[in-house]
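One chain of protein is taken out of this complex; the other chains stay put.
Showing chain A:
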Amino acid sequence: MTKHGFLLATLVLAGAALPIGPVTAATPEEEQAAFQAYFKQRFPNVPEDEFKNGTYAIDPVTRENWEAIEEFPPYENAISQGETLWNTPFADGQGYADCFPDGPAIMGRYPHWDRERGLVMTLPLALNACRTAHGETPLKYKKGPIADLLAYIAFESRGQITQVEIPEDDPRALAAYEQGKRFYFARRGQLNFACGHCHLATSGARLRTETLSPAYGHTTHWPVYRSDWGEMGTLHRRFAGCNEQVRAKAFEPQGEEYRNLEYFLTYMNNGLELNGPGARK
């Protein structure tokens, strides 16, 4: 068996040994409490406010490298370019500030349930809605100018606290949360893995040279400059990459599947500080 084959076999066996299946129904609040308690028990030496740093909260060796990278952050250009974009008027003379009068520090308001549209509104979707309302073409969602804009907004929003709400008087919001949850725990792709297989019970374990990051903290620091990409990318770009890693066909960025997934996952991270943009391997 080749090294690669052995690794795959190990992963598949690990996945098979970690059943993810339905348990008795719980409310989102109960699930959030259980989710956060799980990681606090799994990593008892990690202070709660450190989980926003992902793998670097649990792996001292990679943290040392990351801290060195953060001395000259690779996302600085993106912040500058994003600021320029934010302040550049559209063809009609209006700009982002007209759509988001409290901006640019608005990252903490997203994602949220948009009662009027009946969908999960993410910040990239809102930015493009602003653009199209003013006659501009929408930006692509994975990288490029959208990531720059998000980097600037994230930087200005640093210190805000994740506080996603699921309004109880609109059952469609709970349905979106449930769909996001099912996506997170559903096995998919040729490797038959769910998101949870890598980022719950095996978080902290090694996958070749990488340390699998805990799901608690996954939504705090976007967009991210990934060394692997050599550029900035959005959260939905990462979702797509993860799906492809388990050999599933990725979904469209900002499609309903990933927006609901973001809604669920960000709700799980309620209480954590936003510290984007970030740098990751």
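Following the convention adopted for this analysis, a contact is a pair of C-beta atoms (placed from the backbone, for glycine too) under 8 Å apart; a residue touches a chain by one contact, two chains touch by 3 or more; residues count from 1.
Following the convention adopted for this analysis, contacts and distances are computed from a predicted model.
Hidden from the displayed complex is a chain whose UniProt protein name, among "Exodeoxyribonuclease 7 large subunit", "Acyl-CoA dehydrogenase", "Diguanylate cyclase" or "SoxXA-binding protein", is "SoxXA-binding protein".
Summary of contacts with the chain left out: across A:63, A:109, A:158 or A:182, the touching residue is A:182. Across A:200, A:235, A:265 or A:279, the residue that sits in touch with the chain not pictured is A:200.
Screening A:212, A:248 or A:265 for touch with the missing chain picks out A:248. Interface residues of chain A facing the missing partner chain: 18-24, 26, 30-31, 33-35, 37-38, 41, 181-182, 184-190, 192, 194, 196, 200-201, 243-244, 247-251, 257.
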